[in-house]
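The complex appears here without one of its protein chains, the remainder shown in place.
For clarity, chains are labelled A, B and C in written order, and residue numbers in each chain start from 1.
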Amino acid sequence: MLARDFGIACGTLPTGALNAITDVPGVLVGHRTLRSGDVNTGVTAILPHGRNLYREKVRAATDVINGFGKSTGLIQINELGTIETPILLTNTFSVSACATALIRSAIDLNPDIGRETATVNPVVCECNDGALSDIQALAVTEEDARAAIADAGRSVAQGSVGAGTGMSCFGFKAGIGTSSRRLTFGGEDRHLGVLVLSNFGRAGDLVLPDGRRPTPADDSVRGENGSVIIVLATDVDLEHRQLARVTKRCAAGLARLGSFWGNGSGDIAIGFNPKAILPHDGEEAFLAQRILNEKLIDVLFQAAAEATAEAVLNSMCAAEPFVGRSGAYRPSLADWLTKRI
Amino acid sequence: MLARDFGIACGTLPTGALNAITDVPGVLVGHRTLRSGDVNTGVTAILPHGRNLYREKVRAATDVINGFGKSTGLIQINELGTIETPILLTNTFSVSACATALIRSAIDLNPDIGRETATVNPVVCECNDGALSDIQALAVTEEDARAAIADAGRSVAQGSVGAGTGMSCFGFKAGIGTSSRRLTFGGEDRHLGVLVLSNFGRAGDLVLPDGRRPTPADDSVRGENGSVIIVLATDVDLEHRQLARVTKRCAAGLARLGSFWGNGSGDIAIGFNPKAILPHDGEEAFLAQRILNEKLIDVLFQAAAEATAEAVLNSMCAAEPFVGRSGAYRPSLADWLTKRI
Amino acid sequence: MLARDFGIACGTLPTGALNAITDVPGVLVGHRTLRSGDVNTGVTAILPHGRNLYREKVRAATDVINGFGKSTGLIQINELGTIETPILLTNTFSVSACATALIRSAIDLNPDIGRETATVNPVVCECNDGALSDIQALAVTEEDARAAIADAGRSVAQGSVGAGTGMSCFGFKAGIGTSSRRLTFGGEDRHLGVLVLSNFGRAGDLVLPDGRRPTPADDSVRGENGSVIIVLATDVDLEHRQLARVTKRCAAGLARLGSFWGNGSGDIAIGFNPKAILPHDGEEAFLAQRILNEKLIDVLFQAAAEATAEAVLNSMCAAEPFVGRSGAYRPSLADWLTKRI
Partner (left out) sequence: MLARDFGIACGTLPTGALNAITDVPGVLVGHRTLRSGDVNTGVTAILPHGRNLYREKVRAATDVINGFGKSTGLIQINELGTIETPILLTNTFSVSACATALIRSAIDLNPDIGRETATVNPVVCECNDGALSDIQALAVTEEDARAAIADAGRSVAQGSVGAGTGMSCFGFKAGIGTSSRRLTFGGEDRHLGVLVLSNFGRAGDLVLPDGRRPTPADDSVRGENGSVIIVLATDVDLEHRQLARVTKRCAAGLARLGSFWGNGSGDIAIGFNPKAILPHDGEEAFLAQRILNEKLIDVLFQAAAEATAEAVLNSMCAAEPFVGRSGAYRPSLADWLTKRI
């Protein structure tokens, strides 16, 4: 079940065919889920395209909404405006295993890395699933990271899957969610899609687009100490500054659900364009590029806010009730909504 | 009429006694309103305290939510973390007159400025009221700026007054609005208050806390080309970094009303603490300061988001229907709400 | 006299034909100098091109090296990546007069401003010449600002002229200086030029490229409370992010002269490309743009650092000894150098 199955839409723009980040041509998503004993965690991989990302980097930008987080790779994205590996999402203490897997994969494909050419910048983002998983186990392996990448396709499983396995939002079970918006520029069809790893929000703070405030039955209200990772893709031609502006609007989508970007929440957004290729090689002095007429950018801002909010709701609606580490329980927003229809 | 007169509250925290920025001890607000022919504009002054601000600067921080704006003075606030003049709000083309008035007033009080001591940093923020006022007239004078400062008191007029005279929001008349939240830290009563100059939002995008979407009767939907200035005050002890974090949360309040921080909107927030005095003079090497335990900061984030949203709604509810330059008309949100009670 | 007349070059890249910012095609510079009694101040205008800048905006970026300054217009440059007026330099308390002059000039050329289209963002930067001029006089008028613009041409007067009339550096007289570097990309000749308004540095801190440390004869050593404005122009195709990276390297040029970007110094850099036009009008969805292959950007970094250092030295070498307000005296670096040849 997704938000629209309960009659809940975020905003007014039309969705893409899949209502998923993979509506943006080229983008692929894969998961590796780990559930065993007190371990409820995993890895989710977002591939801007299916080719050699180190050779064909893509235009990218980031927004640190609240920096209580341990994501890696963002500094170089800001400076150079490119991504050169898949983006991996996982739990806080598995960033290293995933980063090492990305480094080794890049070397396998590009043996000149660190020898005849530069090194490689692994991009790994994280949320803390310690409430539902034994995060001290450091359970994710390099092999798990590779499995998530190998699993990548256009169909996106949502809810308690991959990196989302042990995540919670506003006191409900959450995890992976996605949504997209369809746009038209100069007569051409384009898309903006978002995928979230959602693990933020105090129980009681969630506000639905219709003003309802779902609250979990048991009142285990806790502080805001989760996080959310937002990955945005668009095939609209934007220079880095414009892409950064669009990426910043993901935060508005969170706020519309009742978030105030809490102190303990590492809220990070990364945006990229899978079709804006910056080649690693090549000696031409100048590259041709198209950029959007800035006067038309508002619809992208709107799409980023809408798709982020809807992706979070989808991550919750798609998740079943969950019993995690030491019996900790998270109900399903889908159940709450079902009772109220 | 204010939002609460229509049963609309933003969030759950209690308001201060005045539900105004002047609930924060020391803060004063004054207006100068200009209405004559096609001129509908003015000046609003916020005084962090009523003493000599150059000698007793106050801790301050800013957040540029969207930088399509012409406010002045922000760069030095960011670097030094202080404000040393009143904050003036006005229309886009009257920033210079207001800045000059602040410079002259500071020199009058402190004849050593620019001679034996440093210069002074005037803080003036603006929105474009060109839709309802003849902004090309550059109608505001230095005398108007001084009159707004002289008018300062604890009672805050709202709606079409002062700098808000010619402003609009979401297709409705808007202007000046304020709201506050009462807080408790370590057994001590504290406040966070917000005052907005509101002039943003496309008609049709406004969402009330209960999910309703008020739209003006006539469909003169226009692009997002306004702006909003948010002035936040709190007497909670915060270091500059913490105050910047709190100030950033004003943007969440805008987003909750349906804003996506539009391209053409200069959305700027300034936060200050009237009780955190940084003296201009004095030769001690170190100053004593208290800072909040960071674990307790979430309630300030929440208060900033709530008070910002409510201040915007108050700026709209307090405004009568308005006929401005060349007959341009803006209806009142209060009328829309009255019909639906 | 300029630095090279004393055998002093900064770095190794060749200069342009004029060794001036006006080596970058299109750029024009003009001055208005005010000397009367204790008033020693003025205005310097840099025109990215000689056409209607509001209609044909240019790509621009900024770097706030140290934000103890009152420049205006920077926030919008950062957000939108464009400049739409001439850049005016003046003393701290004349920013408002210059900004108003820019607004009125823009309205004269574009009567739709603030009525049928957006407002305009005046860019005015400043240093405090209070040590040598009566800054409390607010002596600069709108007419002076217009005169500086009207004076604009390819020949650049240096030293105690225009906004530089009352400025000092490292205890010596300073003011306006310029320098350029010639570059080649893909077989095409390009330039990077810098113009500075220099008013920074403690007496005794100056270090020449050969290691010598010129110190004024009288030991009126004073704190770092000046400022420096650096305007950089290049006709190399860069996206906004790249231009911001290049502009940031101006600070390295200051440091090489012994500056540590002092607390009281408002050190601001603005970079632009006069050939990268972003039209105000036009409805095409996308604009074509060339961007530099990032691998080739180092020579621009080097040029920015070298030209900034040399422009500062030129501002000092070109200035005669000066007696200013209340008899305050600043010797000439040219005299110091002449005695040591």
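FYI, a contact is a pair of C-beta atoms (placed from the backbone, for glycine too) under 8 Å apart; a residue touches a chain by one contact, two chains touch by 3 or more.
Since this is a predicted model, take the numbers as computed values, not measurements.
> Based on the whole complex, identify which of A:128, A:165, A:178 or A:198 touches the chain you can't see.
That would be A:128, which touches the missing chain.
> Tell me which of A:8, A:24, A:58 or A:74 is the one touching the absent chain.
That would be A:74, which touches the missing chain.
> Considering the complete complex, identify which of B:11, B:42, B:81 or B:177 is in touch with the unshown chain.
B:81
> What residue numbers in chain A mark contact with the hidden partner chain?
Touch set of chain A with respect to the missing chain: 64, 66-76, 78-80, 92-93, 95-97, 99-100, 103-104, 107, 113-115, 118-119, 121-122, 128, 130, 135-136, 138, 225, 264, 266, 268.
> May I ask you to list the residues on chain C that touch the chain which is not drawn?
66, 207-212, 223-224, 245, 248-249, 251-256, 258-264, 294-295, 297-298, 301-302, 304-305
> Against the chain that's been left off, what residues of chain B make contact? List them.
Output for chain B: 79-81, 185-186, 188, 237, 239-241, 245, 278, 282-294, 296.
Just so we're on the same page, only the chains that are shown with their structure count from here on.
> If you average the CA atoms of chain B and of chain C, how many Å lie between those two points?
Using C-alpha averages as centres, the distance is 33 Å.
> Just give me the whole-number Å value for how far the CA centre of chain A lies from that of chain B.
That pair's centroid distance is 34 Å.
> Identify all positions of chain B at which a residue touches two or more other chains, and write them in rising order.
Residues 66, 264.
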